[in-house]
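Here the complex is missing one protein chain, while the rest keep their positions.
Moving on, here comes subunit A:
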Amino acid sequence: MSAAVHRYLLIAITGLPLGAFLVLAVLAWWGRRWAERTISTVVTLAFGLATVSALVLAGVMACGGERVLTVSAGTWSSPGEYRFDLLLVGDRLSISFAVLTALLACIIGVFSQRYLHREPGYLRFYLLLTLFGAGVEVVALAGDLDLLFVGWELAGLTSALLISFFHERRKPVEHALRAFLTYRACDVGLLAAVVWLHHTTGTSTAGGTAGFAAPAATGNAVLIGVLLLWASMGKAAQVPLGGWLPRAMEGPTPSSAIFYGAISVSLGPYLLLRTESIWAGAPAVRIAIGVVGALTVVHVALVGRVQTDIKSALAYASMTQVGLILVEIGLGLRYLALAHLVAHAGLRSVQILRSPSLIHDYHHLERAMNRPLPRTGAHLERLVPGPAQGWLYRYALERGYFDAWLRDHVIGGFVRLVRRADSLDDRWAQRLSAGRAPARTGLADRREAVTAGHGGSPGTRRKGQES
C-alpha cells in the first residue's frame, strides 16, 4: 500500500471525529435542529470509520514489518527558528490506544442513542463526546509534544463540561469546576515539560523509533520527568489529587464509562509511556512514578471499600488499577502496562455501563444462586487487628483526609490570603476616590437591568433583554 494511503489513514483517525464535531458545532451555532438519530449516526459513523482506519493501518504495518509510521500534516506556524509541526506518529503504542479510543467512543455513541433518548442535552453530549474523541486521538498519535498538549487540553475541557452535563443541579457544576481546576493545575506540568524539553534538546518532536530526544544532562531529564508525572497525576486521579474522580461520576453514565472508566484516566499512564524515552535514563523519575502509583493503590483500595454507591466504588476501582499501571511503568514493564491499560479500559467501561442495572443484576444473580450473595471483605476483618480497623474505617470514610487538607489548609488558606490582599487593594482605591461612600451596587450596566428584574415594566425589561 502506498505511503499516501498510510498518510490518509493516519490523518483520518483524528480528522474524522474532528470533522464530525465541526459539522455538528457549526450547524448547532446557526440553530439547525437535527433528529437524534442523525446526530448519533454522524458521530458513530465518524468513530466507526476512525476505528476501521486504525485497524487497517495496524494490519498494513504489521504485514509490512513497519514499526513506526511518521506523517506530517503540515506546519501550523514557523516564526523564526521555532516550528510547530503537525506531526502524527503511528507505532504499536499509539495505534493500540487510537483503536481503543475510537472503538469505545463508537460503542458509547451507539449505547447513548437509547440511554439519552429525549434528553435535552442530547446534541451537547454528542458534540462533547466527539471533541473528546478527537482530542484523545491527537494525544495518542501526536509526534510532537506541542501537538499532544492541544489534544490533552481538549480532553480536559470536554471532561469538565460533561461532568456538568446535568447543569441545572449545583453539585455536578461544582464537581466539574473541581475537576477542571485539578486538570489545569496539572497541565502546567505538561506545558512546562514541553517548553523545557524544547529548550534543552532543541526539539519536542519524536524522531523515528527512538521516540523523543532525551536531554543530555540527567538533571534536566529528572525535571522533565517529574513535570510529566505531575501532568499525568491530574488526569489519572492519583494521590493526593484524585478527589475529583468519584465526584466526576455525576455526569451521564456513558460519559463516565468512557472518561473515568477507560480513556480519560488512562491518558496519564499513556503520557508517561509515550514520553518514556525522555526520562528513561533518570532512575529517580521511575522511583517517583512507582511511589505515586503504589501510594494511590493503598489509599484508594481502603477508601473504595466504604463507598455505598456503585459509581463511586467503580471510580475508586479505576484509580486502583491506574495506580497499578503506574507501578508497572515505574518498574519498566512497558508492555504489561499497555496490556493492563487496554484490558482495564474495556472491562471498566462495561462495568460502568451496566452499573444503572446493578440491582437488577444482583437479583438475577441471587435467583440463579438461590441464596443471598455472600458478604465480601471478611478476610480483612481477620487480617487487620481490631484497634486498627476503627482507624482505617475512619480514614476511609474521610477519604484519607486529603480533601479536607487540600480544602482547609492548601487552597483555603491561599484563597483567604489573596482575598485579604484584594480587600486592602480595594480600600486603597476607595481612599483615592476621595473617600466617598462606596456604591458597589450603583454600577452603570446593572442599574436598569436590576430594576427590570424586580418589577420593572415589561417594556423596560424587554429593553434590557434586547441589549
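Simple rule for what comes next: contacts are C-beta pairs under 8 Å (C-beta built on N, C-alpha and C of every residue); 3 or more make two chains touch, one makes a residue touch a chain; residues count from 1.
Quick note on the criterion: contacts and distances are computed from a predicted model.
The UniProt record for the undisplayed chain lists the protein name "NADH-quinone oxidoreductase subunit M", from the options "Sugar ABC transporter permease", "NADH-quinone oxidoreductase subunit M", "aminomethyltransferase" or "ATP synthase gamma chain". When the full complex is taken into account, the listed residue touching the unshown chain is A:V415, out of A:A217, A:V298, A:L397 or A:V415. Contact with the chain not shown here comes from a single listed residue; of A:L27, A:L55, A:L181 or A:L336, that residue is A:L181. One of A:Y8, A:Y115, A:W196 or A:F402 touches the chain omitted from the figure, and that residue is A:W196. Considering A:E66, A:E381, A:D408 or A:D425, the position touching the chain not shown turns out to be A:D425 (whole complex).
Interface note for the absent chain: among A:S77, A:T308 or A:N370, the touching residue is A:S77. In the full complex, subunit A touches the hidden chain at residues 29, 76-77, 79-82, 84, 120, 146, 149-150, 153-154, 157, 160, 164, 167-170, 173-174, 176-177, 180-181, 184-185, 187-188, 191-192, 195-196, 198-199, 415, 418-419, 421-422, 425-426, 428-429, 432-450, 453-454, 463-467.
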